[in-house]
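Sharing a structure here in structure tokens format.
All protein chains but one are shown at their positions in the complex.
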Amino acid sequence: MGPAYGRRMDETIEVRGLTKRYRDTVAVDDLTFSVLPGRVTGFVGPNGAGKSTTMRMILGLAAPDAGTASVGGEPYVRKPFPLREVGALLDASDTHPSRRARDHLRWLAESNDIPRSRITEVLELVGLADVGGRRTGGFSLGMAQRLGIAAALLGDPPILMLDEPVNGLDPEGIVWIRGFLRSLAAEGRTVFVSSHLMSELQGTADHLVVIGRGRLLVDASVEELLSSAANGAVVLRTPDRTEVMTVLANAGATVVSTRADALSVTGLGAERIAGLVAEHRLRLLELTPHRATLEDVYLELTRDAVEHAARGDRG
Amino acid sequence: MSAIARRAVTAEWTKLRSMPSTTWTALAVVGITVGLTAFMASTSSTDANQAGGLPGDDDVVANALFGVWLGQVAMVALGALAATSEFATGTIRATLSAIPRRGVAFGAKVTIVAGIAFAIGAVTSVASFLVAQPLQHGNGYNAPAYPHVSLTDPLVLRAVVGTALYLTLLALFAMGVAAIVRHTAAATTVAVTLVLAPTVVLGFFTGTIREVLQWLSPVAGMSIQVTRDRFDNPPYGPWVGLGLTAAWAIGALLVGAWLWRRRDA
Partner (left out) sequence: MPRRAGTSRALRAGWTKFRSVPSTTWLIVAGIGVTVAFGLLICSAVDTAGGTPGCAPGRAGCGDEDVVLNSLGGAYLGQIPIVALGVLLATTEYATGTIRATFAAMPRRSRVVIANTTLLIGVVLVAGVAASAVSFLLGQPILHGNGFVPAQGYPIVSITDPAAARAILGTGVYLALIAVLAFGVGQITRRAGSAIAIVLGLLYGPAIVSLLLQEPLQETVQKLSPMMAGLAIQSTVERADNVPIGGLAGLGVAAAWAAVAIVAASWFVRRRDV
């Protein structure tokens, strides 16, 4: 599935100082970031952080109180054929339950002069070709989600904005969509995917925009994040605890003792530790490097910003 | 009342109180009624230039409650929304799992809506009556042809309290329709139609058919406001009329309750 209409594939989403207030809360607070083509950009934040609101403002569905959002250099609402430039999935249930899936895609296609052949194409792409004639009210959550993705792909757009696309998919579907998003980005498209679970994006996203309480927390590539993070501790077990602790501390590491015979070492790589231990003829029972995951990074970052922490939730 | 019933009623009261539509429709009932009554009272005078009327036969009490003819639409909306909003937003599942016996749940709902409707109805009819008095007096409705009336007069009391009862019955009627139809738009359409259309439809008919339609009209209960003999009075007495509206309300509730208990939520 390559680009069909000879459009530029270098379209960017630009958000500058975007702000949105509701009564006395600030849902989106002076947000500035760009989403570039050719990679998957993850948009991450706890529930209620302002992700959906931001996406709605980019699509012109909600008006910002301050700031601008533009897609491909102009505001979304100025585009004469928006679906051919931006394919968006906001909420899979935004369909009329008595309307058949094909008809839902059909009116979307007609609204933007998209050829009817695309309807069958996208249904096949997402695996819904058999149920095109069924009313959307009879769809399961996973099927509705796939239909939403199909709708986003209808115009073969260079930009894709998907709000929690993994939500409701079965494991097979999750694998499929991850690969699919990566292939879209490989074609040069701009892929903007939101999620409240960082673990979902591990392996899929190349770049991350992390927000909390409407504010930008991080705007960096995944590589940067993982390497700059306290790159995980190395856990080791040894009967010669005191000696090992001294040796490693002298080498500049930070050593913390955890359980009875375990140590957690940060600041030195696993190979270096093994080397030092061998040098001083100390014994080693276990050496496990603990790779930092995005989840760790994320939890660290959003620790203060989590709105609905179970502990403090009074709702 | 058993403990379960008491809990059910409290739960329904909480739910209803937290719905914004309850407040809006309640305000609409009072506002529309009082507004329309005020409009009528300030623009009518004692010359009877209504075709078929006689001079001096104006029913000042009924006129002081005239606004109910439109205010009742809001009351119907209140009843329909109280019943159907649960289906639309999905709290019905939470309700049914919290209170196991469906009959109790429905009964609790009816009780609460009846209570709220009566309170709103009482405020509405009293306010409407009181607002009309100075306006009517200013337009010539004074002794000897129209001696002043007060809330404590037996006829006035019957009309005012009766109107509150009438509005309550309408809210319950709408609830019954909503329980039968289980869809807000349809329930509101049916209920509002049955309350507004009869008066207009009646105008097409004469003779026996007209009288039959009057006996069948859900708004027959407006007869409770009649305190004088007039050419345009319905062919039944005040309490009989109220009974006819009650029949509509009870019938709708019975069918609604039966369907509620039978169906899956």
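Letters A and B name the chains as they come in the text, with residue numbers starting at 1 for each one.
By our rule, contacts are C-beta pairs under 8 Å (C-beta built on N, C-alpha and C of every residue); 3 or more make two chains touch, one makes a residue touch a chain.
Here the structure is a predicted model, which is why all the values come from computation and not from measurement.
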Checklist entry - So which shown chains sit in contact with the chain we cannot see? => result A, B
Item to check | Full-complex contact with the absent chain, from B:30, B:76 or B:224 | outcome: B:76
Checklist outcome for this item: Of A:17, A:73 or A:97, the residue that touches the missing chain is A:97
Next on the checklist: In the whole complex, not just what's shown, which of B:184, B:214, B:227 or B:245 touches the removed chain?
Outcome noted: B:184
Checklist outcome for this item: Interface residues of subunit A toward the undisplayed chain are 5, 56, 59-63, 76-83, 88, 90-91, 93-100, 103-104, 106-108, 110-113, 151
Checklist entry - Can you name the residues of subunit B that touch the chain not displayed here? => result 21, 24, 36, 40, 43-45, 47, 49-52, 63, 66, 69-70, 73-74, 76-77, 80-81, 84, 88, 184-189, 192-193, 196-197, 199-201, 203-206, 209, 232
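The rule is simple: only the chains that are shown with their structure count from here on.
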Next on the checklist: I'd like to verify one number: the distance from the centre of subunit A to the centre of subunit B, where each centre is the average of its C-alpha atoms, in whole angstrom.
Outcome noted: 55
